[in-house]
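A single protein chain has been omitted from the complex, and every remaining protein chain is retained in its original position.
So that you can tell them apart, the chains are marked A, B and C in the order they are listed, and the count of residues begins at 1 in each.
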Amino acid sequence: MTSKLFLALLLLPFSGLAQDDPAGVDMLDTAVVVVAPPTSVIAVDHKYDKGERIDLTWVPSIDDQLVEGKVLAYRIYRIVNDGGPQLVADVATGVGPYQYADEDLHRDSIYSYYVAAVSSNYEAASTRTAPMSPQREWMNLDRKWLFLIALIVGGSVLLFITAARRGTKLFVRKIAGLEAVDEAVGRATEMGRPILFVPGIRDMDDVQTLAALTILGRVSRVIADYDTRIFMPTSRSLVMTAGRETVKAAYQAAGRPDKYSDDMVTYYTDEQFGYVAAVDGVMVREKPATVFLLGAFFAESLILAETGNYIGAIQIGGTARPAQLPFFIAACDFTLIGEELFAASAYLSGEPMQLGSLKGQDVGKAIAMIAIIVGAVAITIGEAWDVEFMHDIVTWLSGVFSTR
Amino acid sequence: MEAFFEHFRLWLAAFLTLGIFSFLYKDNPWYKLTEAIFVGISAGYWFVVLFWDNFHGKFWVGAGEYSINWVVAKLTGAQAPPPPDSSIDFMLWVGAFLGLLMLLRLVPKIGWISRWPLAFIVGSTGGLWLINYFASNVMVQAQATMVPLFSSAFGTGFDQNADAVIGALIIFLGTFSGLVYFFFSKAHTGVFGGTARVGVFFLMITFGASFGYTVMSRMSLLIGRIDYLLGDWLGMIK
Amino acid sequence: MTTRTKELIAVAAILVFALIFYIGRVSGWQATEFSTGTSIVVVVLLLASLLWMLALTIRGRLIGRRVVFLYVGVAVAMPLFMKLSQEMPVSLAVLGVYDAVMELQPGSKVLIACDYDPPTAPELQPMAETFIRLCFQRDLKIIIMGIWPQGPQQANLALEKILAEPEIAAKNLEYGIDYVNLGFQAGNEFVIQRMGGSFKSMFRTDYGGIPYDDLPLVRNVRNFSNIDYCFNLSSGFPGTVEWVQIAVDRYGVKLGAGNTAVQAPTVYPYLSAGQLTGLLGGMSGAAEFEIAADARGKGTKYMLSQSVSHIVVIAFVIIGNVAFIMSGRRSALKG
Partner (left out) sequence: MRREVPLLITAVVGITFVVKYFVPHFPFNRMDAWFADWFSIVQACAIVLGALNLLKLSALKVIGQKSGWGYALVIILSFMLITVIGLAEGSDYRDPGTSFDWLYVNMFIPLSATMFSILAFFVASASYRAFRARNYEATVLLIAAFFVMIGRVPVGDVITGFMPEGYRFSDLAIWIMDYPQTAGQRAIMIGIGLGVVSTSLRVILGIERAHIGTGD
């Protein structure tokens, strides 16, 4: 310790040369600012990773706790396999918590650390941590509850599907927006006008696009039966490709493969508003009788829905983006709200197997609802009357539902 | 020449801006022209961006160039390039392979192979989001709703307490009844239907509030465009 | 006269109008600014016309959607000519950003992450300008970057404008020493994550292609620990949410943010949890920030248009409902 102080004093006259270090400038007219080192430096293996990270925590220097601005930063030093200390990082003070995650380590090396408190011209090092190596784990046990609950929900989807396959009758309530699909397609047939299907503006890596395509499969089956025209402009090439496969399959299933043409599904541009400009143009020129707006929509939702409303089309909108739902509600005749978008394809198919999956979703909702009630009641009783048992329930429940 | 370009630039942007605005009156040749330009320019823009950023920037720089150089060096007997550093990731070849399969669509006879990369993307999208959505939407939101309905932490006086109690009750009831609305297994009748109706009210408040919130900010875009027309172009305002 | 002729005349009139003013502008006409009196008259006229529409509606004559469109256009345009300034209190969220900047020592390094594009510039550009000006006034060093391709371009526009202002120009700020634009890096939130390890790994060169190590300002900046304050301008994903989750939660960065009004509600929870030091939300946030920094600019000017347009929307909701009730609760809007 004293040798360090001596060194610092020795270097004092020269340290002013470090021009771009603002602390270095102060140094010339102040004495050495001695600070106490941080204490209780602890290095632990980061749990549930592949063995490449060690987490460090420490108790800040007493000078940091008492005087603001005295300790400027903490320096983390790492010693690998008995080598010399390497400076790994500077951690700013005052932002707490006092911790650092050392990443990109190797499982076969041995690491030891120390942390130094740095003042404007002095560095106080802590003791070294015990040498250790990062460990790797195969399973992230932090997520065991998530796994279990997901398994229950997923399992009940499967269970109901198998039950339906065996012939169990499943009841599913009416969903207004979906009841209207047949009518909407029929109307287009009567009027001899096309049907416009807009699958949102996201690519195939969004589940809402997947949901839109599954609905497209059902809708285009009905369209093929009615022998009406469908037009689907897309803003992504992959969606165009998948859309063509979907529509083609529906026409084949309806026994009318000759009626299908690739021109039913076209790509315009990836640009959000370029696509909107084109679709708006299609709407006012082709005057579709029915417009489906299903998938992931952003700011363009209202532009499309208002134009559709203006041309007098029946509109069925649906998205899982809560911010855009009000616009569909304002301008569409029927709106599929969030979950209903995902339920639509199963509902429209009317196949018992598909309906089974909706029952599985209900199990998930039931779990969530029970958890909410139990959690809220337990925490309320626990807080109001300080019941130890209730506290335990709450701690356990939030542990279960935590997804760290 | 430069001065000409400066004038041309301002007029071009104004011409396009007014062309789009003319759609508000009705569909017309000016809008059709602007729309065609927009579709062409933006499709081309994304073509170029995806080529340079995704194909060149990711694949070619990250793996393709190195691999090809290496193969060429091996074939010609020249000196092989130095061993790859951390910026080279041969896994990118998988992406290129999938992309190539996708392009087979252009060959009618074997176009069906393009379903493989499609199946790959659909599968990974499904698998990836299945758990992610479940964790962040279901688990986290359910956990967040487990709040005390009344508690000493809310404050001591009745009036401070009342606010917090009502707030907590509303969140609890709203979430619960909203979930009841989404239940598919039971018709909306009786007590169940009543709760579902409460849920609908909460959903409507949610939509109303988000509408009110969003509406207000949409105006700023128009302000920006009008500022361009009247300020940058015509110089009528500062 | 047929409709077609009328339409052609209208287009011709717009063209002539534009030509006159364009030639005027080129030959040095001054910008028009309404005096306070005129401004008040215009505002009164706008309000009166709204009342008139209401009266028409009550008498059973419904207005068409083109009238609504025209009205919105005029209502937004007129305030841009006005000199009226709105009084508004500066909210705590906005003060949070201002105070954080004021607390920084001269020479501190500020990272400005520009994650937005031109369509949202009306809201975010005034924030960027005010923030950059404030930093330069306080002698702070600015490092600009973006994970939206067009963000750093927008930042350059702001820099250009601020550096041309006499007060800032007098400081003779130098690129590379006082400010740096590292440009855009693809990779969304992963960029932030990797910056936690090393900035240089993500930005090998700056916007103009100068190698990272040749820029004196950032040469010694290894990662977030060398940054004193970070300000994120964001209009969506990836943006403030990702910056909070990665830069703040994992690397302890001090972060302030400017958001579009659409996005602001999703970010509010981070503000109340202290993960953000402050938040400028939408046009009003921009205007308040300008007032706090004592530099009234576009944000304040736009805010007047914004307020008028809000009143118009609310008025149309009321008129629409009156029409609805008057018409015996039938839907009503003519094409």
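Following the convention adopted for this analysis, a residue touches a chain if its C-beta (ideal position, glycine included) is under 8 Å from a C-beta of that chain, and two chains touch if they have at least 3 such contacts.
Just so it is clear, the structure is predicted and the values come from calculations on it, not from any experiment.
Chemist: As a test of the contact rule: which chains in view would the missing one touch?
Modeler: Per the touch rule above, the missing chain touches A, B, C.
Chemist: Just one of A:V35, A:I54, A:V153 or A:V394 touches the chain that is missing; which is it?
Modeler: Reading the full complex, the residue touching the unseen chain is A:V153.
Chemist: Among A:R136, A:R187 or A:K287, which residue is in touch with the absent chain?
Modeler: A:R136
Chemist: Spell out, residue by residue, where the missing chain touches chain C.
Modeler: Residues 65, 68-69, 71-73, 76, 86, 88, 118-119, 121, 149, 153, 156, 184, 188, 190, 207-209, 261, 265, 284, 306-307, 309-314, 316-317, 319-321, 324-325, 329, 331-333 of chain C touch the chain that is not shown.
Chemist: List the residues of chain A that touch the chain left out of this view.
Modeler: Missing-chain contacts on chain A: residues 48-50, 136-140, 143, 147, 150, 153-154, 157-158, 161, 203, 205, 207, 210-211, 213-214, 216-217, 234, 236-238, 240-242, 245-246, 248-250, 252-253, 263, 266-274, 276-277, 299, 302-303, 306, 309, 320, 322, 325-327, 329-331, 337-343, 345-346, 353-354, 357-358, 360-361, 364-365, 368.
Chemist: List the residues of chain B that touch the chain left out of this view.
Modeler: Against the left-out chain, chain B lists 9, 12-14, 16-17, 20-21, 23-24, 32-59, 62, 89, 91-92, 94-96, 98-100, 102-103, 105-106, 112, 115-138, 141-142, 144-145, 166-167, 170-179, 181-182, 199-213, 215-216, 218-219, 221-222, 224-225, 228.
As a working rule, only the chains that are shown with their structure count from here on.
Chemist: Count of steps on the shortest touching-chain route from chain B to chain C?
Modeler: 1
Chemist: When the contacting C-beta pairs are counted for A-B and for A-C, which pair yields the higher total?
Modeler: A-B
Chemist: Based on the averaged CA atom positions, which chain is farthest from chain A?
Modeler: Measuring from the centre of chain A, the most distant chain centre belongs to C.
Chemist: Determine the centre-to-centre distance between chain B and chain C, using the mean Cα coordinates as centres, and give it in whole Å.
Modeler: Roughly 20 Å separates the two chain centres.
Chemist: Determine the centre-to-centre distance between chain A and chain B, using the mean Cα coordinates as centres, and give it in whole Å.
Modeler: 12
Chemist: Counting in whole Å, what is the centre-to-centre distance of chain A and chain C, each centre being its mean C-alpha position?
Modeler: 27
Chemist: Scan chain A for residues touching two or more other chains and write them down.
Modeler: In chain A, the residues touching two or more other chains are 273, 299, 323.
Chemist: Can you list the chain C residues in contact with two or more other chains?
Modeler: Within chain C, residues 119, 262 contact more than one other chain.
Chemist: Applying the document's contact rule, which stretches of chain C touch chain A when the two form their complex?
Modeler: 65, 105, 107, 119, 197, 216, 220, 222-223, 225-226, 228, 250, 252-254, 262, 335
Chemist: Please output the residues of chain A touching chain C within their complex, sorted ascending.
Modeler: Touching chain C from chain A are residues 20, 22, 73, 89-92, 95-97, 101, 103-104, 273, 299, 310, 323.
Chemist: Name, in rising order, each residue of chain B that touches chain A in their complex.
Modeler: Interface residues on the chain B side: 20, 23, 26-27, 31-32, 34-35, 38-39, 41-43, 45-46, 50, 102, 105, 114-115, 118, 121-122, 124-126, 128-131, 133-136, 138-143, 145-153, 172, 175-176, 179-180, 182-188, 203, 206-208, 210-211, 214, 218.
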